[in-house]
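A single protein chain has been omitted; all remaining protein chains appear in their positions.
Right after this comes subunit A.
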Amino acid sequence: MSWTVGILRASQRAGTVRANFLCLGMAPSPRPPAALPLGGAWAMAPASKMATVKCELMKNCTSEEPVRNSKISIVGTGSVGMACAISILLKGLSDELALVDVDEGRLKGETMDLQHGSPFVKMPNIVSSRDYFVTANSSLVIITAGARQEKGETRLNLVQRNVAIFKLMMSSIVQYSPRCKLIVVSNPVDILTYVAWKLSAFPQNRVIGSGCNLDTARFRFLIGQRLSIHSESCHGWILGEHGDSSVPVWSGVNIAGVPLKELNLDIGTDKDPEQWKNVHKDVVASAYEIIKMKGYTSWAIGLSVADLTESILKNLRRVHPVSTRIKGLYGINEDVFLSVPCILGESGITDLIKVKLAPEEEARLQKSAKTLWDIQKELKF
């Protein structure tokens, strides 16, 4: 590469330092930086005018900073956060991934471990820090952090503790990415999505709760098991409150447009000889069962969040059952968030599908709303 060396010598003789010729006066820092300044993909440290291998090898053409179009930040590097991370990375959804956690050791360890997979995946730049400045300019921020329920703790108490955690989190996130979309995964998700919305002061379209996206995925998987058909071809929706009081909408369950209710009028009721109701029961029990066996759940929630991420970042406008502000629908007057089918795109939730619910399904949604509001109204922000 004698011509590069020639240029180097000529510049030195001329005594000029051309701004876009990287070698003169600058050398890359030898250690991978753990926390990077805004937009800086590769940290540069002023160094001696020594000709490094890098200078010899490459000619820099521009010093323009890259514009991040699909930066994703994940708050919380526990099992759920990391499952979201690996799913997003393997699906190639982002050009920069920022991880934030209070546990600096774990945060750094997880970041390094991901980075070491770089040759095998079109790995984007991964940055991490305790400090939220690494999340700056995110298109999407996924919140998996939060307090876990302690033994015997009331839901209200758990939520109040999480309000305190969310307060700091939200102000930082909003400061650095005022136009981002938020996906809230931490539980109890419907309440915490409301909390995130209140604290962020974002328009409601940009605050999305992962809600019943996972419940619905489990529902479709279990239906698929019963029918020996891939879950992708089994359609069914679970709506309302994520958790014990979720509502399976049996009228909508169908394969290739054939509603199962047409074939079995008692489907989902106690009279049903095939007891399809148990499919929903199994969905509700799923999380508890998996937690009992392996201590936590991670893969399915990670995959389902990556699915939502894909719709948002690629502006797909696919329909997902996610938690959104439901006041004014289904006779609900409380300011609560529940899952209904929503169109997800670049602006977050742009539209929602008005599902016709049976009177008893609507009643269950109203009951959920009341339960959630009973807790929410006691919260001190």
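To be clear about the criterion, a residue touches a chain if its C-beta (ideal position, glycine included) is under 8 Å from a C-beta of that chain, and two chains touch if they have at least 3 such contacts; residues count from 1.
Here is the rule we use: contacts and distances are computed from a predicted model.
Chemist: So which of "Proteasome subunit beta", "Ribosome biosynthesis protein nip7", "Exportin-2" or "Lactate dehydrogenase C" is the UniProt name of the chain that got left out?
Modeler: "Lactate dehydrogenase C"
Chemist: If the hidden chain were put back, which of A:Glu96, A:Asp190, A:Glu241 or A:Asp307 would touch it?
Modeler: Answering carefully, the residue with contact to the hidden chain is A:Asp307.
Chemist: Among A:Arg148, A:Lys294, A:Lys354 or A:Lys370, which residue is in touch with the absent chain?
Modeler: Of all options in A:Arg148, A:Lys294, A:Lys354 or A:Lys370, contact with the hidden chain holds for A:Lys294.
Chemist: Among A:Cys180, A:Leu214, A:Val322 or A:Val336, exactly one should touch the missing chain; which is it?
Modeler: Answering carefully, the residue with contact to the hidden chain is A:Leu214.
Chemist: By the contact criterion defined above, which parts of subunit A meet the unshown chain? Give residue numbers in ascending order.
Modeler: 1, 28, 30-32, 41-42, 50, 52-54, 56-58, 82-83, 86-87, 90-91, 105-106, 108-110, 112-123, 214, 217-218, 220-221, 224, 226-232, 255, 258, 260, 263-264, 267, 273-274, 276, 286, 289-295, 297-300, 302-304, 306-307
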